[in-house]
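Worksheet: one structure, shown below.
In this view, the complex is presented without one of its protein chains, the others remaining in place.
By letter and in written order, the chains are A and B; residue numbering begins at 1 in each of them.
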Amino acid sequence: MKLELRGISKAFGSFYANKDIDLVVDDAEIHCLLGENGAGKSTLMNVLYGLYQPTEGQILLDGKPVAFNGPGDAMAAGIGMVHQHFMLIPVFTVAENIALGAEATKGPGVLDLQVTRKKIREISDRYGFDVDPDALVEDLPVGVQQRVEIIKALVREAKVLILDEPTAVLTPQETDELLEIMRQLKANGTSIVFISHKLREVRAVSDVITVIRRGRVIDSVGAETSTTELANLMVGRAVELNLNKEPATPGAARFQVRGLSVVNDLGATSLDSVSFDIHEGEILAVAGVQGNGQTELTEAILGTQPVAAGSISLDGIELVGKSVKQVLRAGVGFVPEDRSVHGLVSEFTIEENLILDLYDRPPFARGISMNLDVMRKNAAAQISDFDVRTDNQLNPASSLSGGNQQKVVMARELSRDLKLFIASQPTRGVDVGSIEFLHRRIVAERDKGTPVMIVSTELDEVMELADRIAVLYKGRVNGIVPGNTSREVLGLMMAGVSAEEAFAQADFATSANEPVEAQPVPLETTEHTDTQEGEAQ
Amino acid sequence: MSETKAPVVPDPKKPGNDLFKSITQGPGLVSVLGVIVALVIGGLLIAVTDEKVGETAAYLFARPSDFFSALWSAGTESYVALFNGSIYNSSQGFAPLLETLTVSTPLICAGLGVALAFRAGMFNIGAQGQLIIGATMAAYVGFAWHLPVVVHLLLVIVFGLLGGALWGGLVGLLKARTGAHEVILTIMFNYVALYLLDFLMNTEAFRRPGETNPISPILDANAVFPALPGSRLHLGFLMAVLLTMGVAWLLNRSTIGFEFRAVGHNPHAAQTAGVNVARSTILAMAFAGALAGAAGVAQVAGTEKVLTAGVAGSLGFDAITVALLGRSTPWGTFFAGLLFGAFRAGAVNMQITTGTPIDIVLVVQSLIVLFIAAPPLVKAIFGLNRKKKRASATESTQAGAK
Partner (left out) sequence: MTTTVPSKSAISVLPSKKTPIIFSVLAVIVLVSFGLLGNSQTASFSLSSAGDAFSLPDLVFPGRASNIVIGVLLAALAAYSWMLRSKGRVLPVWSVAVGAVLFVLAFLIWVVSGANINSISLASLLAGGVVLAVPLVFGSLSGVLSERSGVVNIAIEGQLLGGAFTAAIVASVTQNAFAGLIAAGLAGAVVSLVLALFSIKYLVNQIIVGVVLNVLVSGITGFLFTTVMQEDPQLYNSPVHLPTIAIPGLSAIPVIGPILFKQSVIGYLMYIAVFLVWFGLYKTRWGLRVRAVGEHPKAADTLGIKVNRTRFWNVTLGGIVAGIGGSFFTLVAIDSFTKEISGGRGFIALAAVIFGRWNPIGAFAAALLFGFADNLQVMLTIIGTPVPSQFMAMMPYLVTIFAVAGLVGRSRGPAAVGDPYVKE
C-alpha cells in the first residue's frame, strides 16, 4: 500500500511539533524517519495512527484521502503501529492482548480465544517467533513483548507497519534479529515506517531515509548516504562531537564499588558482583543497553535500592546501609535518569526545585524553619549561572523545556561541594545547544578534581565524555576499557562479548564486512590503538 | 519518552495523579459562581417542595404570577432565615454571628486536618474517626481527672490532639509500611472508631452514673474552654485561629511542610532528594489526625461539654467539603469553615421559622464542592469563555506552590 502525507502540521498550543510534513512511503518499502529525540517523529506517527488529529494537512492511502478519528480507523485502513512504550496489558495473556479490539466471538459476544491462538501460532511459525499464546505478558522478556506487538499488527492485516524506536530496548543481537524480521515483512509486501535516531541501524535496513528536525522534513535521502552526512542533516550543523576536553589527570581512587549485588522483588539478580573504582578527576562512563542494571546501580549507590551484597565506599566511608539523605550529605551529587519522575517536583517553583535536596540545611534552613530569602537569591544566581531560560523563577518547573529542566537539576547538584558526581542519562531529551553546555559543566566538575560517573545508553555521549568506560551486561561489568575504545568494540561488549574477544573481533570486522556496521563510523575521536587489557576487571 | 511535548501543555498523566492539583483547578471567580449556582439550586429545591408553591402550581396557567411569587418567596424566605440565624437579625443584632463562630470551630480544625493531608498527597476521609478518638481521650481526661485550672484544660487539649494523631498516624504507618490506600484505610478506621466509642459509652468508665443512655459525666469546669458570657462562643475558636496560623507556617515556611508538599506532588523525586517518604507520610497523617482531634476537643471541651456516641455528627465529612472549598490552603479552609459554619448555624433558625429541613445544608454544601471542582461546568452555565482554561490552570499551580 502506498502511503502519502501532505502538508501535515500538528500544533500543541502555539508550539508546532510538526510543520508542513510531506512524506511518501511506497508499497513494500522500508522508510526511515530519522531525527533526534524531540524532533517530532513520534508525534507525526501518532497523527498517522489517528491518536492525534492533524492541525493541518492530509493523509492519502493509495491516492485516496483518508481521515482517522481514532486508531480504530487507522487499523481498519491497514495501518499498524508498534509503540515505543508497548501498548500491552501486563496482566492479560498474549492471546487476550492480541484479541483485544478485534475479538473473535461465538454466540452473542462470547469470547473465542481459540481462533486467536491459532492465528498467533500461524504468524509465529511464519516468522520464526517463539511466542506462547497463553503466557502472561508481564512474564515475557522485552524482546518477546515486541514480537507480540508485531503479531498484533499482523493479525489485523496491517499493510503499513509503524515501528517507533523499536531498538531502544534491544540488545545489538536482538536488534539484528528485528532488522531481519523487517526485511522478511518487506518481502511479504508490508511497508514499514521505521523511526530511529540510530544511524547504523537506519542505514542497514532502509530504502529511503527522511530526516526530520524541529518538526520539519529536512531531506529524503537513500541508504547509501554516509553517517556523517546523516548526522549533519539530523542536527542541522556540522557535528562537532569533540569537546576538546583536556586529558584527565586522575588521582587516587576515591570511590570504590566492590562485589555489589542487587536482587529485585521477583528474586532475579539485577546486579551481580559489580566492582569498579573512580579516581579523583576522572569520568567513568557506564555504558550498556537499557535495562542491564544501570538503574539499579545508581539507585543502589543513592540508597533507594536495597543492596543484597557488596560495599560502596566514598573516601573510605561505607555508603551501603545509609539513607539517601546521608549519602547526599556525604557529598554525592546525583542527577537521576528520568528528571520528570525523580529529578524535579514539576508543580514546585523553579526556586523550590533548585533546593529540592538542600532545603533543610544551612543557609536555607535553621532547625525546621526555612529562610525563603536565601532560597530566592540562590535561585537567581543559579538561573543566571546555568542560563536557565525562564521569565520568572516563581514559575513551576513544568513550564520549562526539557533542556532547561535538566539545567535546573544539574545546577542544583553542582551547586555544592561534591566528593562524587553521578549523572544518569544527563542529556536525554535535551536540545543540542544544551547538550554541549551540560557536557562542558560535567567536564568542568571533573577538572575540579571530583570523581564523576556518567551512566548513558547513548554511545556517542559515552565516547565523548568518558576517560574510562565500564560496560554493563546482564547486571555484570563486562569489562572496563579506555575512553577511546572504538564503537565496534563497545557494541560487541554491550552484547556480552568479553573485552578481549571484542577487540579481536573488531580488528577482524574492519577487514571483512560486518552486517550492521557496513563501514567504520567516522564519529569516533580516536582509533583504538592502546588496548590496555589490564584495565578490565 | 523520546519526543518532547510542547512545554506549556500540562502532562495529564504525571506520576502519582496529583491530588492537590486536581482540587485546585480554576480561578477564584469560579468559586464564587459555584456557590451562587449551588444556592440557587438549593433554593429551587426548597421552593418546589413548598406547599404554597404546590397549591399555586395547580392553577399555574390561570394565574402564573401567584405561582412565581410563591416560588420566589419560598426560596428567599428560607435564605433570609438562614442569614438571620447565622449573621444578623434585628432582634439579636450580631449575636447569631457568635453562634456561627462556635459552630465553625470544629469545622475549621477538622477541615485543616483534611487540607494538610491533601497537601501531603493523601485523601484523609478519616477526620471522623480521628475526631472521635480525640474527643474520647479529651473527654476522659476532662471528666475522670480532677486537676487545677489551666493545667487541666491544657491536658485535655494535649490528649485530644494525641488521640487524633494516634488514629491518623496509624493510617500513615500502614500506608507507609504496606502501601495500602489511605482512602480505604481511613473509611474503615472511621467505623472502627465509631464502634469503639459505642462500646466505651456502655462501660462503667464512660457512662454517667445513674444514666441508662450512653452519655458521659459533664467535664470538670477546669477542663472546658472559657466561654463568652451570653453566648456559646468559647476560647476554642482562638485555638482554631492559632492552628490555622500554625498550619500556614508549617506548610509554607518549614522544612517539614516542604517535605509534605514534595511528597504530595512527587514522592519519587522527594525520595531521590533525600526525603524520608515513609516518615513524612506517617507524620502528615499524624498531624492531620491531631487537627481532627482538635475538632473533637472543641466539641467536648467547648460546645457540648459531655461525650456522647454522636459527638462527631457529620463533622468529619463536612470537613472534607470545607477543605475542598478552601482549596486546601490554611486560610482558605478557615474561611470555608466560617461559611459552612454559618450554614449550619443558620439552618437551625431556618428550620424553626420556615420549616426547611437542615438537610438542605448538606445539599448546598455538596453542590458547592462539585461545582468548584468542575470549573468548565460553571463556566458553561454562565457562558464564560472556555479558552482561558489553560492560563487559569497554570495560575492555580503557581498559587498552590507558594
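The working rule: a residue touches a chain if its C-beta (ideal position, glycine included) is under 8 Å from a C-beta of that chain, and two chains touch if they have at least 3 such contacts.
Computed from a predicted model, the values in this text were never measured in an experiment.
J.: Which one touches the absent chain: A:9, A:290, A:371 or A:498?
T.: Reading the full complex, the residue touching the unseen chain is A:290.
J.: From the list A:63, A:109 or A:367, which touches the chain that is not on show?
T.: Checking each option in A:63, A:109 or A:367, the one touching the absent chain turns out to be A:109.
J.: Who touches the missing chain here, A:36, A:272, A:357 or A:431?
T.: Final answer for the missing-chain contact: A:272.
J.: Tell me which of A:67, A:87, A:317 or A:381 is the one touching the absent chain.
T.: A:87
J.: For the chain that's not shown, point to the residue among B:31, B:299 or B:365 touching it.
T.: Considering all chains, including the one not shown, the answer is B:365.
J.: Could you pull out which residues of subunit B are in touch with the chain that's been left out?
T.: Subunit B touches the missing chain through residues 5, 9, 12-13, 17, 19, 22-23, 45, 49, 51, 123, 125, 174, 177-181, 183-185, 187-189, 191-192, 195-196, 198-199, 202, 314, 317, 320-321, 324, 356-357, 359-363, 365-367, 369-370, 373-374, 376-377.
J.: Using the touch rule from the top, list residues of subunit A that touch the missing partner.
T.: On the side of subunit A, residues 12, 46, 49, 51-52, 70-73, 75-76, 81, 83, 87-92, 96, 99-103, 105, 109-111, 141, 261, 263-270, 272, 290-296, 308-309, 338, 341, 474-475 touch the unshown chain.
Basically, only the chains that are shown with their structure count from here on.
J.: Rounded to the nearest whole Å, what is the centre-to-centre distance of subunit A and subunit B, using the mean of the C-alpha atoms as each centre?
T.: Taking the average C-alpha coordinate of subunit A and of subunit B, the gap between them is 47 Å.
J.: Can you name the residues of subunit A that touch subunit B in the complex?
T.: Within the complex, subunit A contacts subunit B at residues 11-15, 17, 37-43, 84, 165, 168, 197, 302, 304, 323-325, 327-329, 334, 336, 340-349, 352, 356-357, 359-360, 365, 368-370, 372, 394-396, 398-402, 429.
J.: Per the contact definition, I'd like the list of subunit B residues that touch subunit A in the complex.
T.: 1-11, 14-15, 18, 20-21, 253-256, 258-259, 261-262, 265-266, 268-276, 390, 394, 397-398, 400-402
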